[in-house]
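One structure is given below, represented as structure tokens, and several questions about it will come after.
Apart from one protein chain that is not included, each protein chain of the complex appears where it belongs.
Per-chain residue numbering starts at 1, and chain names A and B are given in the order in which the chains are listed.
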Amino acid sequence: MKKLLKTFYPALLVVALYIAVTLLRSVGILNGYYIQVMMFAGINIMMTASLNLVNGFTGQFCIGHAGFMSLGAYGAAIVTTMLFKNVPAFAQIPVFLLGLFVGGCVAALIGALIGLPSLKLKGDYLAIVTLAFGEIVRAILRLIQPIGGARGMIGIPNYANLAWILFFMTLTLYLLRNLIYSPYGRAFIAIRDNEIAADAMGIDTTRYKITSFCIAAFIAGVAGGLYAHVLAFIQPDSFSFTKSSDFLVYLYAGGSGSLTGSILGAALLTVLPEILRFLTDWRLAVYAAILVIVMLYRSEGLCGGKELPFMRISRAALYEKPLFGGRKKDSAVSGKQ
Amino acid sequence: MSLLEVKNLTIMFGGLCAVDDFNLSVEKGELVAVIGPNGAGKTTVFNMLTGIYRPTSGTIRLDGEDMVGLKPYQFARKGITRTFQNIRLFSNASVADNVKMAHTMHNDQDLAKCFLRTFGMVASERALDERVMSLLERLGLADKADFLAKNLPYGDQRRLEIARALMTDPKILLLDEPVAGMITTELEDMAQLVAQIRRDFGVTIILIEHHMNFVMPIADRIMVLDFGKTIAQGLPAAVQADPRVIEAYLGGGYQQNGNA
Partner (left out) sequence: MATILQYLVYGLQLGSVYALLALGYTMVYGIVGMINFAHGDFLMIGAMGTYFIAKLFEGQRIDGTYPMLIVGVIILIAMLGTGGIAVGTEAIAYRPLRNKPRMIALITAVGVSMFLENFPRALPFIGPNPRSFPTLFTPTSFLVLGASITSTQIIMILLAAITMAALYFVVNRTKIGGQMRAVSMDKDAASLMGINVNRVISITFFIGGALAAVSGICYASAYPQVDVYMGSWLGNMSFVAAVLGGIGDIRGAMLGGFILGIAQIFATAINSTFGYAVGFIILIIILLVKPAGIMGKLVVEKV
């Protein structure tokens, strides 16, 4: 039992958070506005964590992440708006999930498409290509009239609620944590720390970079799908470079190369501007000033590359007894280290 | 047939011939040293033998298979790995992870398994960890397994580079100046380590060095490069006495009997 609790307490925390929020909502302490801010925080955590995979763990430099988000948002929105009207209520969940999946796949596919040629570019040149990619996607979306062109797409089912977002956020973080502490994750980190050495050690750097790009694009696509179904309205200009730079700011203010940092950075910096609303006109200026001060006095980010215990897997954890019985072979070596 | 057969290897940078007509054949289990003054083209040879540079002409055959034109990671997969003169560790990863990273190519796990961290995955990770720990133990790094690589002292960083290269299960290990920047006592430790690795792992080693007294006791054969050309090769004692070698090391006008 203790063991079970130890493994799953982060998920339980999220469930507890959800229950607490629902209770507070029902007694009227929290209103819809707070819930919406929380939903955006959850989506931003997904975006930042996925950007972290590319920038923080693989050492690449993507500054057009909102482009993937927009592809996912439009992909998912097109699926659900087309199908929702025609299916009975019980079939809405699979349609919604299908929409998110399609959105993720579109983003990942395009991610691979631009990744293949451009990952040969290094550092700042790769960065500018991702920026250009984001802006080109935006321009193309503005030109396609059937999905609303520059005016945007309306009438998307308002289906994503806090529960869905917390679920996908938790799932994303859990999967990303596992990935980072796996052979794949180590290959990513090897590329980040020294690409020439990684190459010399037999790591096919191009393949791993593209994998990292695609995974991040997929998650960003799903997050974009959720975003579309929170707002029920999307327009190309919501996914401009400004949006991409928001995620960069969350990532580096939280601390790159740390999933805890992404959670903290995205959550705090989504909520901060809302807290600062009482400053009216001065809000964004003060927010920017706070950001600059954080970067000056804590340049490694709030988390500074450290992880909370449940976001990392130590070597010792490999030798713990597995949760459910486990095989003989496994328990034989548990005494070591 | 030799394990590694290098013929007429030549590389030009612009008009400059950095390595000219380099020939080398290495038998399994041998330890060959390539020596020569700075700028002689030693590292350039290594860069061609690991696919970082593509030679202008010449052939590299490993077990009879032509290697020219392959990418560096493919050289590693075929069994040639190296260490670097200017240490290139994965500096923000732990010592154990540095070594595990070199195992990636033998560890093609399913992406889905990595995401879900299945029991099979955990078991394979544990087996890997045990292997890595025993390797680190042999190289005297076991107690530092959880240190970040960048926090290791210099000598240990060199050892870690060797440990990492060994983890790829190489047929041939290329050591690029393994004692650069070390003091005399460390030199002996490293010489012992290289001899021990050769014995324990049965790996063929080619090493670059210009410390004669490091190379002499451990090398089976020595090749001497100067200005990209091979000026002498053979048994250590013969090479040491070769007047052309002494001239390359000490410059013209010096008499014999100087060890560099």
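Here is the rule we use: contacts are C-beta pairs under 8 Å (C-beta built on N, C-alpha and C of every residue); 3 or more make two chains touch, one makes a residue touch a chain.
Please read all numbers here as calculations on a predicted model, not as lab measurements.
S.K.: For the chain that's not shown, point to the residue among A:Ala66, A:Ala160, A:Ala253 or A:Ala266 touching it.
M.R.: Reading the full complex, the residue touching the unseen chain is A:Ala253.
S.K.: May I ask which residue of A:Ala150, A:Leu171, A:Ile210 or A:Leu308 touches the chain that does not appear here?
M.R.: Looking across A:Ala150, A:Leu171, A:Ile210 or A:Leu308, the contact with the absent chain belongs to A:Ala150.
S.K.: From the list A:Leu98, A:Ile128, A:Ile210 or A:Leu308, which touches the chain that is not on show?
M.R.: For the chain that is not drawn, the touching residue is A:Ile128.
S.K.: Which parts of chain B face the unshown chain closely enough to count as touching?
M.R.: 43, 47, 52, 84
S.K.: List the chain A residues touching the unshown chain?
M.R.: Touching the chain left out of view, chain A contributes residues 55, 61, 117-118, 120-122, 124-125, 127-129, 131-133, 135-136, 139-140, 142-143, 150, 196, 241-242, 245, 248-249, 252-253, 256, 281-285, 287-289, 291-292, 295-296, 299-300.
Note that in this section only the chains that are shown with their structure count from here on.
S.K.: Per the centroid of Cα atoms for each chain, what is the distance between chain A and chain B, given in Å?
M.R.: Their C-alpha centroids are separated by 41 Å.
S.K.: How about chain A: which of its residues touch chain B in the complex?
M.R.: Touch residues, chain A against chain B: 175, 178-179, 181-187, 189-190, 192-194, 196-205, 211, 257, 305, 313, 315, 318-319, 322, 326-327, 329-330, 333, 336-337.
S.K.: Can you name the residues of chain B that touch chain A in the complex?
M.R.: Residues 50, 52, 71-73, 75-77, 81-82, 84, 88-93, 96-97, 100-105, 107-109, 111, 113-117, 119, 121-123, 125-126, 129-130, 133, 145-146, 164-165, 168.
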